[in-house]
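A single protein chain has been omitted from the complex, and every remaining protein chain is retained in its original position.
Labels for the chains are A and B, by order of writing; each one numbers its residues from 1.
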Amino acid sequence: MGSGMEFFIALLGPVLGVMFVALLVASFIALYTLAAVYAERKVSAFIQDRVGPLETGPRGLLQTVADILKLLLKEDIVPRMADKPLWVVAPFVVFSAVFVGYAVMPFGPELVAANLNVGVLFITAFAAFEVAGLLLAGWGSNNKYALYGAVRSVAQVISYEIPAGLAVLSVVLLAGTLNLQEIVLQQGIGASGPRHLFGLPFLPDVSALGGLFTWNVLAYPHLLIAFAIYFIASLAEVNRAPFDIPEAESELVAGYHTEYGGIKFAFFYLAEYGGMLLVGLIGAVLFLGGWHSPLPNLGPVRLADWTTGPIWGIFWLLLKGFAAVFVHMWARWTLPRLRVDQLMYLCWKVLTPFAVAMVVVSAFWASWR
Amino acid sequence: MSTSPAAGAARWAASDPNRVRLKDLRTEEMVLNMGPQHPSTHGVLRLEVVTDGEIVIDVIPHLGYLHRCFEKHAESLTYPQVIPYVDRMDYLAAMNNELAWAVAVERLLGIEEDIHPRVQYIRVLMAELNRIASHLVSIGTFGQDAGAVTPFLWCFRDREHILNLFEWASGARLLYNYIWIGGLMHDLPVGFEERCREFVQYFRPRVRELNDLLTYNTIFVERTANVGVLPLEVAINYGCSGPMLRGSGLRWDLRRDDPYLVYPDLEFDVCVGRGEVGTPGDCWNRYKVRAEEIEQSLRIIEQCLDQLQRGVARRTADFDPQKLCPPRVVPPRGAEVYARFENPRGELGFYILSDGTEKPFRVKARSPSFSNLSVLPEISRGAMLADLIVILGSVDIVLGEVDR
Partner (left out) sequence: MATVYEIRDWIVERFGPEGVRELQLERVIPPALVIDPARLREICRFLRDDPRLYFDQLMCLSGVDYGPERDQVAVVYHLHSTVHDHQIALKVIVSRSENLEPVVNKLEYTRIGPDGEPIPNAEPPEAPEADFGEERVEYVTEYLPAVDTVSDIWRTAEWHEREAYDLVGIAFRGHPDLRRILTCDDWPGHPLRKDYVWPEYYHGIRVAY
């Protein structure tokens, strides 16, 4: 009896800790989504020569709060012909798949919820799992447009997993680890082992310099191409323009979430914006130094040392993530949408061969080093 | 009331049932009813699409959701009273419709030649301004069909200036009732010509900007070039007109080939699809014809403004725009006319039959969108679902005119 109680208390600590972290991340995603939706409106308004939201709150800042309140207060309608269990569970599956990805994300030197040795594998696996939720939503809605959207998104996400995965692989080969935190640690001051500028041994070692020069894209210049491939593929994975064909408004009304409203629709929204940030963060971790500062140590001006730490780590990582989200928005409001066959062409005949080439280069580089 | 879903579905039978029956479909085919409520049908059109995955096997348009029986209305109204109803046909180009109706009735009365030149130039000016406004909507919505939202808002920003001008002249922003049989509602407000010139100066660079954003965008070209190719013989046989016909390569413009008002005195080019990108007759070329026509309309507007400010159509103190407006429009018994006009969407024809009373005996409106839409199934079989939307956008229908 006593040992059972002790066991229970011993278990309670970590469980509470995990729940606390999870709650923290969940509320962060919700707040970030509020801000991102507002930002998207303002960015699109700027691009389209409009003013965007102005009326609700100062400079329209409360517009998204009002929207989320509206979504929360809406009647929860279940279509009569829907496959009810699938339909209900789908938005939560989609959101969880994105949410779980944040668990292995290193936000700072010691700040990582689950420091998994197979973090890269974990995060790509769950990113692909999101598509199961989209398929549930499309099939469960019992709506032809939703079904089209679901089938399109399955085709798209699974195809784009391949160039994205290969681009990630080309980093992993050079890093020699699947642990995201270790991949980040290699890209800044305090990296173990020498790190030459542009990866060329006759150039000076920059591991003490830190900053921009130790990031993967500069330490191994071919990773710049890998990063471009990864970025394009990640746009497609989170169904953003110009690859938003699963929810193509002018063709499929709203794609897989045509039938959703209220809080369930809000979860799709959370997943979409959470996904945008997540792929931006993964890109930052793998290619752009993660939570490391872009500022190098220049002689006595120890910029990199001064701007490294837990708070700085969160700041730099989120800054990189938000920059990626901004580029997503910029692309969305500038470019038309591709057609489904052109999307597949781009994936299989352009991105995948280049990604394979990047993996080969990485493999040779890693063995030669 | 029964609560089972199947019984609920059977309770209301559609009053416009699908033409394709489920038992006639092959296993892999599916019927997708696009519309009447759908973002890309530009109003309330229903397309019954038979699809095999993403491929369109057949399209059957179902019209009439906006049908008001204009022709029945016209039979119970006097000739001048029809003008507001004509406005509501192609509601994006109401000035052009009014012009068409007014000139058609004037031709019926035999007073077409007597119209004051200032009235004629003002009519042409208004029609060309409205052509620009209409093409802007067409281009904007076409971009949106292809997934580009920003050009749509840019186009609407510029269209707003034209609507402001119209509001100033006629008091209305969409449906003007400005061009009357035999004249106009008012003369232009003082200062209108100058403001109009300012608009032309403002607008010229905007057209170039739009071309940079959309026309030669690689993705846009990928999406629209060689999609929905309409061969010239098919276009003529289906009675396509306007940018649809010119996009297929026929240099045919009623302003030049069957001229009315002062168009013979004005200089402008007839734009045709040259296959600069893609093939003549595809969606891109139809789009390009519209984009180029905007610039030609600007040329016409400048020439009209020259005449209105300094030329034969100068503002004079004794000018009365309603001088020739007949108090009662009574064409002779048995007179009939088929008059056709170049609207933004093509040939708008009115067939009017008079029985010697104040009201027309029979009016038939041959609307360009109606004939242009009828070619849709022909050019979209075998395309992909996303192409169908782009093709429909490039046909540029206004449902108010298709359904009348």
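Basically, a residue touches a chain if its C-beta (ideal position, glycine included) is under 8 Å from a C-beta of that chain, and two chains touch if they have at least 3 such contacts.
Being a predicted model, the structure only gives us computed values, none of them experimental.
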| item | value |
| --- | --- |
| Partners of the unshown chain among those that are drawn | B |
| Residue of B:118, B:288 or B:404 touching the missing chain in the full complex | B:404 |
| Residue among B:162, B:339 or B:386 that touches the chain left out of view | B:339 |
| Contact residue for the chain not shown (choose from B:16, B:114 or B:209) | B:16 |
| Touch with the omitted chain, as defined above, among B:39, B:280, B:321 or B:349 | B:349 |
| Interface with the undisplayed chain - residues on chain B | 1, 10-13, 15-17, 19, 63-64, 67, 69, 71-72, 75, 107-108, 234, 236-239, 250, 252, 257, 332, 334-340, 347, 349, 351, 353, 362, 364, 366, 370-371, 374-375, 403-404 |
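Everything below uses one rule, namely that only the chains that are shown with their structure count from here on.
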| item | value |
| --- | --- |
| Chain B to chain A touching residues, read off their complex | 5, 8, 30, 32, 38-40, 54, 143-150, 153-154, 157, 213-214, 217, 219-220, 222-223, 384-387, 389 |
| Of chain A, residues touching chain B in the complex | 44, 47-50, 80-81, 144-145, 148, 241-242, 244-245, 248-251, 253, 333-342 |
